[in-house]
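Of the protein chains in this complex, one is absent; all others appear in place.
This part shows chain A:
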């Protein structure tokens, strides 16, 4: 393999904290006043899984309606998708259905690894964890709750999804079937304990 590059998409409604998650993960910074993403942005980081370095390219998409027509063009060749919602905003979880539908019809990878992320656990919760879990189970995705602000479980998001990708048959032979399962959800649930600050 010439270049172990992994393309990940980060999608979700405006203001749920997509860019903040990436910023926390890549630069370990949090900035309340981060620019509202215009169109697309992109950051990369080298991750080590089982002793192998992978160059992970994180494609940050704008959540705002007006940029919607642009984002599907960047779904090509993505190996994983991080679907983010805001646990203080039920609507942002509901809208994930639409994002997922779009992902489904524009992604060229039938085995794309999906992780559902409930962000902002540092704030007062409106959406039950169970609701997020149900959504993830329904779509055979991984699930985790995070806080980009307090740096809780942010790196787990990226670690889990990348491990999922590199362990899949699809990644190794470039073909092959086999869907994703949510078997690992239980473990995730244990680890992602709520912690307010």
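Rule of thumb we're sticking to: a contact is a pair of C-beta atoms (placed from the backbone, for glycine too) under 8 Å apart; a residue touches a chain by one contact, two chains touch by 3 or more; residues count from 1.
As a working rule, contacts and distances are computed from a predicted model.
From the set "Small ribosomal subunit protein mS39", "Ferritin", "Glutamyl-tRNA(Gln) amidotransferase subunit B, mitochondrial" or "Rab3 GTPase-activating protein catalytic subunit", the protein name that UniProt assigns to the chain left out of the figure is "Rab3 GTPase-activating protein catalytic subunit".
Of the candidate positions A:109, A:123 or A:155, contact with the unshown chain belongs to A:109. Residues of chain A that touch the chain left out of the display are 13-15, 26, 32-36, 38-44, 57, 63-66, 69-70, 72-77, 105-106, 108-110, 174-175.
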